[in-house]
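Partial view: only certain chains, each at its native spot in the assembly.
Letters A and B name the chains as they come in the text, with residue numbers starting at 1 for each one.
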Amino acid sequence: MPMIHVELFEGRSGEQKREFVEVLTRETCRILKCEPAAVDIIFQDVKKSNWAHAGKLAAES
Amino acid sequence: MPMIHVELFEGRSGEQKREFVEVLTRETCRILKCEPAAVDIIFQDVKKSNWAHAGKLAAES
């Protein structure tokens, strides 16, 4: 606890994900008062052809 | 709001997804009283080897 899922467009670099999980874990522990070992983060890369906003697929916006 | 996730077998066409998000967004706005810009839809294509029903993977049914 906590368990964090992040859905984002595919294409972010390994370097961005590495920094993101470092920062997010540190801030989670600071604000929610928990140990780093308690924090899991899962990214789900989503294709623009699989995400729609306002009735349109992002691939076609 | 709202946020809609749709898990389905892989293999649906872009045309099917396009029509689906148009219709689903329109009906969501009509019934739940919200603006199109408030509706996000994410598809998750699932392989038949990753979905089981009644104890059997769909790939083997």
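Throughout what follows, contacts are C-beta pairs under 8 Å (C-beta built on N, C-alpha and C of every residue); 3 or more make two chains touch, one makes a residue touch a chain.
Please read these numbers as outputs of a predicted model, since none were measured by experiment.
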item: Assembly copy number, counted for this structure file with 2 shown; value: 6
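Assume only the chains that are shown with their structure count from here on.
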item: Distance between the centres, which are taken as Cα means, of chain B and chain A, whole angstrom; value: 20
item: In the complex with chain B, residue positions of chain A that touch it; value: 7, 44, 46, 49-57, 59-60
item: In the complex with chain A, residue positions of chain B that touch it; value: 14, 17-18, 21-22, 25-26, 36-37, 39-45
